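Following this message is one structure expressed as structure tokens.
Only a single protein chain was left out; the remaining protein chains are all shown in position.
For reference, chains read A and B in written order, and residue numbers begin at 1 within each chain.
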Amino acid sequence: MAEKEIELKIMRQDPETDKGPRYENYKVPYVDGMVVLDAVRYVQEHTDPTLAIRWNCKAAKCGSCSAEINGMPKLMCKTRVDTIGDKITVSPMAAFPLIKDLVTDVSKNWEITRKIPMFTPKENMEKPWRINPKDVEKSKEFKKCIECGLCMDVCHVVREHYTPYFGPMHIVKAASWDMHPLDGVDRSKYLNKEGGLGYCNITKCCTEVCPEHIHITDNAIIPEKERAVDLQYDPIAMLIKGIRKKEKVMK
Amino acid sequence: MPEDYETVESDVLVIGAGGAGLRAAIAVNDSGQKVIVVSKSLLGKAHTVMAEGGMAASLGNVDPQDNWTVHYGDIIEEGVYISSWKMAEILAKEAPSRVLELESYGALFDRTPDGRIMQRAFGAHTYRRLAHLGDRTGLEIIKTLEHQVIHRDITFYDEMYITNLIKEGNRIVGAVGIKMNTGKIFLFKAKAFVIATGGSGRVFKITSNSWESTGDGIGMAYRAGVKLRDMEMIQFHPTGMVYPPGVRGLLVTEGVRGEGGILLNTKGERFMLRYSPEKKELDARDVVARANYREILEGRGTEHGGVYLDITHKGSDFIKHKLPAMYQQFMEFAGVDITKEKMEVAPTVHYMMGGIEVEAETERTNVENLFAAGEVASGLHGANRLGGNSLSDILVFGKIAGENAAIIAKNSDMGKINAEKIKNEIKYINSFFREDGKNPYDVIDKLTTCMSENVGIVRDAEHLKKALEIISELKKEAGEVGTKGMIKYNHGLLGCLELSNMLISCEAITNCALMREESRGAHTRSDFPKKDKEWIRNIITELGEDGNMKFGVKPVDEMPGEYKNYVKPEVYS
Partner (left out) sequence: MAFSTKEENDSKFQKITRFPRELGELRFWSFVLVTVLAIYLMYVFALTEPVQGLTDPFYSPTILVLPLVAGFRATCYAYRKDYHRHLFSHPIGCSVENFNKEGEVNFPGEKVGRPYSGETGIFRLENLHRYFWYAAVAILPFFYYDLYLAMAYRGEFTLGVLLLILNTLWVTLYTFSCHFFRHLAGGNVDCYSCPVNKKSYRRTIFNRISKLNGHHEMFAWISLASFFLVDLYIRGVAAGLPINILLFRL
């Protein structure tokens, strides 16, 4: 096999010591079928051990190696070099604060997760719980989420603006509990009031980049928005809900 | 280079944030004690996410005949009679309540038509027993536990690499770690410690394990004088991806063969007809894995070192319907359309049955105030693990370890730590920063290659001895490795630290494999191809007083009379 090389540009910066970011060029021998993570790791293991990257399972299952590859948020372990050419630019996710090189600080995600009311079963259910097998499907789609943060990175609201918006990943998380057949809490009003759901202008970029192909916008965000409308903006729906509640109390 | 460190105190420190670690932390939290979880990777990214098939529990939702005694029997038989019967009993009895508990935490499982938790069949389980959510059960479990931990406000330090445990007398009193994302060094003081760091599958070149499975827990425990058990028992999965190199070792599910896939060598011969004329491709994992291995070894493998797995004869529609994940995996990673092309597969390291020896009822180790649970611990799986038992294992024994650690913590005080020891540990960390240091990854590469070549699926004395020689050479080289730059997120430094742990695992695995002169379960010796009655024993590894590895053999605990009825008697040919 002829010696083929890839030209790799990797963004380097340690915000504590470096004034600004810089791109460094590396040449990496091409191996058939290699993914971007292979190339970046080659640099780490052979050229510069101080290059910081975050990776773990290398099978697109843990969601650790998110980065921006040639200007698109992608998982490094899932992006084959031969699909994007031999000039590759890798930079860290810009929606999160930089730690070093390609590693970003995603701890904000835990803070947001902590705020969203988690799964709360309906009251007085007989154990063991029974769920119709078809009723599992809605929530199951969101359970595919590997929390890679690519949707957060591509989301222009999180990326470019200073808003209270939680970000698509967390709406998916909230929807996975909201749409659990046995969950007894409605999070939509909270998401709208505190989570800045209104800042999402449904431009669907999150859906485009999701490595697990979750229909984030159509199945999580818009239904949550509609539920919020039920509770906050639609006088008729609010009236009906109020009457139903009263009926329940009367009973 | 840093000299100072930050001290953090808690009642219990849990090292590792996979299923076992998180479940242990929840148990401590339930008991009202303060717990801190530390993990090498980000929270929620642990190797548990890779588990696909499901979690074994004898709920009896699909097969009502199932109960804990059947599960118990399956574990002992598959473990080829060297498992701890007590652990098997605890697991078989407790697994169902762990599944229901997960459900109450918000985990979702696939359902039966009448709404109960669905259970699927798996190799060597008598009944359909695996509770699952599609083929992402591990992900569902780790995310559920992760959100429990977050919502309970349990303190966690992720990207914290624990370099060593601090021991005073025969008791663990602290742990030193590097917070990778800040470069700060931490001292964790606690009354009790739980190690839940997973296995060391990464000591092999071809493995389905995550980056972090480098046996750090085994290394730190061994150095602290903890006994290890049955380290030679490594489970190989017969079909891992071979090509492209980026995904070498990645699992190809047993489902492919279950749906009619056949194994071929480069001559186009369906070789399983030779090895197992009756069950063919669907024989036990170790049988198929050995057959694949032999074909490759004898030169009938592909240029990338694999054999062919072919399911094209089943037609495109069938494959896309029955094996969508595999279709996608090969399409995305290998660019191979499995409806038209053959897959290349080879055995891949999958699981480590051996590990830290623990007391079955409490998960206590032989060192005081130290507990272990999950893949890092040993005893349950014996010589071979049943599919789906690993997920039950981490939850059942994670909980027990956490509860018992909490009890110990309640009844002890914070141990005193000699500051000199911390200083020495920091000195040790800093000693790797040197300009003339050898690249640790070169050494790791040699080590993993050596392990895959010599301590692989079929072993013999000659190769094992050769491996020992290489390991002792690499031990010397390991003294010369180094890195440059800053401590913060320095993978070179991490490589240096991991290397020392990997060497311990390798040395133990190879020596134990050399000692066990028989073929039992996952351990196969070509020079001792038969099972030997004399070897219903466990091999114990520990740190000798002279600083060298010490090995001992002890008989397996005998199970009480009535339990023998649940198990088929062992047969020797």
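Quick note on the criterion: a residue touches a chain if its C-beta (ideal position, glycine included) is under 8 Å from a C-beta of that chain, and two chains touch if they have at least 3 such contacts.
All of these numbers come straight from a predicted model, not from anything done at the bench.
Mapped onto subunit A, the footprint of the missing chain covers residues 9, 11, 13, 15, 19-21, 23, 68, 70-73, 89, 91-94, 97-98, 108, 112, 130-132, 134-135, 138-139, 153-154, 156-167, 178-183, 196, 198-205, 208-209, 218, 222-223, 225-227, 229-230, 232-234.
Touching the omitted chain from subunit B are residues 114-115.
Just so it is clear, only the chains that are shown with their structure count from here on.
Distance between chain centres (mean CA atoms), subunit A to subunit B: 28 Å.
Residue ranges on subunit B touching subunit A, taken from their complex, read 41-47, 49-50, 100, 103-106, 108-118, 133-134, 136, 139-140, 143, 147, 150-151, 153, 181, 210-212, 243-247, 250-251, 332-335, 439-441, 483-486, 488-493, 495.
By the touch rule above, subunit A contacts subunit B in their complex via residues 14, 16-17, 31-35, 37-38, 44-46, 49-64, 77-78, 80, 82, 99-101, 103, 105-106, 110, 113-114, 118-119, 121, 127-133, 136, 139-140, 143-147, 177, 180, 183.
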